[in-house]
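Heads up, one of the protein chains got dropped from this complex, but the rest are sitting where they should.
On to subunit A.
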């Protein structure tokens, strides 16, 4: 199986684990808001997140090698909902 350039990056430079606080900060930066303004159950769409920004976030969090699916994120766009997805993937990988 060929190794894609992206895979190489993941192998040689594994990124730090994604935390809930990092996600909150990343989302806030995208929305030009303070992290405290992002509540766990707030609809990120109501806060002004659009699909391209959401996709960018998902891509950024996947950089560390997590196999994240945008479509799953799209179903429930809240910080809690997304953390659930990310933490499940991280623990699956860790385990």
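FYI, a contact is a pair of C-beta atoms (placed from the backbone, for glycine too) under 8 Å apart; a residue touches a chain by one contact, two chains touch by 3 or more; residues count from 1.
To be clear about the criterion, contacts and distances are computed from a predicted model.
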Next on the checklist: Tell me the UniProt protein name of the chain this structure doesn't show, selecting from "Ubiquinone biosynthesis accessory factor UbiJ", "Putative spermidine/putrescine transport system ATP-binding protein", "Amino acid adenylation domain-containing protein" or "Sarcosine oxidase, alpha subunit family, heterotetrameric form".
Outcome noted: "Amino acid adenylation domain-containing protein"
Item to check | subunit A, residues in touch with the chain not shown (by the definition above) | outcome: 1-2, 4-7, 9, 29-30, 32, 43-45, 48-56, 59, 69-72, 74-77
